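What follows is a set of notes on a single structure, which appears directly below.
All protein chains but one are shown in place.
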Amino acid sequence: MSTTPHQRRALLSPLRLRRERRYPELPNGVPGEAGTPVRASSLWRDAWYRYIRNRAAVIAGVAFLALLAYCLVWPLVSPYDPYEVDFSQASESPSLAHPFGTDQFGRDLFTRTALGGRVSIGIGFAATLVILSIGVAYGAIAGFLGGFVDNTLMRILDALYGLPYLPFAIIVLAIFGGGNFWTMVVALSIASWFTTARIVRGQIITLKENDYVRAAHAVGARWLRVLGRHLLPNTLGVLVIAVFLELPGVILGEAFLSFIGLGISPPDASWGSMAQDGYRAYRTSPHIIIVPSVAIAYLILCANFIADGLRDALDPRTRET
Amino acid sequence: MRITTRALVAAVVAGSFAVLAAGCGGGGAGGDEGGPIDQVITINWGTEPPSLDPGLATDTTSADVLLNIMDPLVKLGDDLEPVPNLAESWDISEDGKTVTFHLRADGRWTSGDPVTAHDFEWSWKRTISPDLAADYAYQFFGIAGASEYNSCKSGCAAMRDEVGIRALDDSTLQVTLTSPQPWFVQQAAHTSFLAVHRPTVEQFGDNWTEPTNIVTNGPFELARWDHNSRLDLVRWDDWRDAGSVKLERINGRMISEGTTAVQAFEAGEIDMTAGLPPEELPRLKDTEAYSQYPGLGTYYYGFNVEQITDVKQRRAMSMAIDRQSIIDNIAQADQLPATGFTPEGMPGFDTLNPDSPWLPASGDIDQAKELMAEVANPKTDVTLLINDSPGHREIAVAVQAMWKQLGLDVTIRQQEWAQFLEFLGPPPDASVDVYRLGWIGDYVDAMNFLELWTCKSGNNNSNYCDPEYDALVAEARQTADNDDRYELYGELEDKLLGEDGAVPITPIYWYTYVQLERPTIKDSLNVNLLNQTDYSKVEEVEAG
Partner (left out) sequence: MTRLIVRRVLWTVPVILLVILMTFVLMRQIEGNPFRHSERAIPESIQQNLEEKYGLDDPWYVQYLRYVKGVVTLDLGPSLVLRNRDVNDIVREHFPPSLELGALAMAFALVFGIPLGLLAALRANKWPDYTAMVVANVGFAVPSFLVATLLIYFFAVRWGDVFDVPTSGWESWQSKVLPTIALGLGPMAYFARLTRGSVLETLQQDYIRTARAKGLRRRRVVVVHTLRNSLIPVVTAAGPILGFLITGSFVIEQIFAIPGIGRYYVTAVTARDYSVVMGLTVLLALIVIVANMVVDILYGILDPRTREAR
């Protein structure tokens, strides 16, 4: 399609958005990335075009998919058993046989990193989704109902805002007595959904004041329907961006907690707990800390550029000049 | 006018200077390096000592400090025999139940008061008293009337007078024991048995250990204590034997992270550190600064015998462990592969050690498999409970791999320390099949190790309970003669790990202590078997 930027902006103008009656479900989370053609919605189609114009975001997206593929597929086809201990091969530097070297137990780090990635990315996405679900539910109820309910919920939120996030995560992990996948998810999300709740509430309130919502309400649409049809879908873009904005924080949080020894139980590992193993050996075998740390950095870089790309694509006002 | 790129870059650079300038305002601290033989060393205590009150201290860091600022009745010699210190001699009665210490006359508190037998009586009773609620009050439970006084609800004052600790005069301290305890004199070297200065404790209450308040009676004085950061000692020149003390000052940092401590040592910021990460040992072992001492401790795995009920399975699991490989590849400090529960170095070791057939140093996987095949109803899903400190995790991973060869599916359950202890019990949580633990001697007698496995022991987390074992322990307690007692200890070891042993535990190795120390520090930053360093014997000499 050959539209000029000007035309595209016109297409994306708020008025045009509001006229859209139905929005399709997001195809697999990230618009367009799954490669499915985006039907019917000029919003998503347009966003897709914007996105693929952003070179950094495309590279990041491809890099991210490559990482996912590596983490999911490599452990299945790897010639090495990631759990087998063989001290005769311990702490080897990167080589052709072991591109990332081996750890203190002689386990292939290229395979372990893929497994660690499953855990870290899994925890990251799971915690992010929990954060967003709670945040959206809370924010939507507050913003939508308004008045007394809104006031109460927001005051409670003010109180919760005071909870320091990592210290609380530490307490939660102590309650569970140690880390595994789900305790990490709970610990990381329990004190970090407050910002999302605020943002969603703000969005809902702004949208609620908009003419088309008032109009919908005036013509007799029930609030629930308005909420489902108009308000939440309009917040969806913000939320998709939020997934990738939250992700780095959660991944780093997981890494910090693992690094101080509150991570998941062996022989499984996350990138954070692998880095903890490597930290104590860094003088003799620096690759054991560098590999998982670089993996963390790689993932965060991807998430950042994807978030930037999505924001530019979905929210044209902040587009780069 | 346009803003040029150069101007913007300049702004960034200017910013960096602002930060530097702000940083400079922090003020400098003096370097401690100084001249070549200034008799000042900087050490690493490892952690903050939780308490410098001898009545309340329970940990090794506090003990490290206390044993250098206080004057114990006896010290332990190279073979852990009691050596006269503040007590110049002692007598033990015929029946072994009364110990009388004779104190030197020249002991002094830093306040100028003499150190008397009354100080010890008051201090020990203070530790036993329910009011202080001291963890280590039980160290005194071998003394007549102590445990009754500790749990008194009423009439405490009368019970206090019943406790078998009596200062007959300023220099004579008489202790009445519940049974003959040949190890009591060595036990008196423990920090719990130090005296405190009564007027100071009564004046300042809980804060009496702060540097401005504390009154001590040892070779060094507490000069500075910045909590969690620094604790410095200086030589006390009025100590009774100050002439023999070479060091003038011991500056102490508190660096708990082993990697950080090694870096600080290599950068010349500290002259000594223990707590080296095992991963660093291969690199450090070849350096001049590395030193290693045997320790009186056992690292072991315990079986929950109610879960893993078949002794053959326990024996098979025990045999499958390649101890030497764990030592060489993970622990890395030349620990000794255990051949019994009581560690080498313990008096009577040669007599009591069972040389267990179930603890082959490099494992015996073939025989283990044979044994395993004989197990009628093996428990193949095994949960191994460990706490989350780094070293344990790695050993657990190795053991997991070794047991996998027996067809066991081992789940490692890693818990942080306090929760881990809750799960251990005793009795242990039903979900626990195997657990890891260590035991480090409090005092120098195998009783301290072997009484763990009596039915009622608070440290027996294995559910193992054998009345015959308990009877043997009771008999050993009443046996004053060393050789006879060691024979009994041998029987106890056999019951645990001998040919027909029940194998409720499988010891992995006996501890060593490793540290880095400047070659310019002469004799002895030596730690003894109980991991104690006596700084009054340390001297700094010229390099080379």
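For clarity, chains are labelled A and B in written order, and residue numbers in each chain start from 1.
In this text, contacts are C-beta pairs under 8 Å (C-beta built on N, C-alpha and C of every residue); 3 or more make two chains touch, one makes a residue touch a chain.
What you see is a predicted model, and the numbers here were worked out from it, not measured in a lab.
Participant: Which residue among B:Gly77, B:Gly458 or B:Pro519 touches the omitted chain?
Facilitator: For the chain that is not drawn, the touching residue is B:Gly458.
Participant: I'm checking contacts with the chain that's been left out. Which of A:Ile141, A:Leu188 or A:Ala255 qualifies?
Facilitator: If we include the chain that is not displayed, A:Ala255 is the one touching it.
Participant: Considering the whole complex, which of A:Pro82, A:Gly135 or A:Gly177 touches the chain not shown?
Facilitator: A:Gly177
Participant: Spell out the interface residues on subunit B facing the chain that's missing from view.
Facilitator: 1-3, 5, 8-9, 11-12, 15-16, 18-19, 22-29, 48, 50-53, 56, 58-59, 130-131, 133-135, 137-138, 141, 147, 150-151, 206-210, 226-229, 253-257, 259-261, 263-264, 266-269, 416-419, 421-422, 424, 426, 437-439, 457-459
Participant: For subunit A, which residues lie in contact with the unshown chain of the complex?
Facilitator: Counting over the whole complex, subunit A touches the hidden chain at residues 155-156, 158-159, 161-168, 170-172, 174-175, 177, 195, 248, 252, 255-256, 259-260, 275, 279, 282-283, 289-290, 293, 296-298, 300-301, 304-305, 317-318, 320-321.
By our rule, only the chains that are shown with their structure count from here on.
Participant: As a quick test, compute the distance in whole Å between the mean CA positions of subunit A and subunit B.
Facilitator: From the centre of subunit A to the centre of subunit B is 46 Å.
Participant: Give every residue of subunit A touching subunit B within the complex, in rising order.
Facilitator: 83-85, 87, 90, 104-105, 173-174, 177-179, 261-262, 265-267, 276-277, 279-285
Participant: Where on subunit B is subunit A touching in the complex?
Facilitator: 258-259, 262, 277-280, 282-283, 325, 328-330, 388-390, 393-394, 396-398, 400-401, 412-416, 418-420, 423
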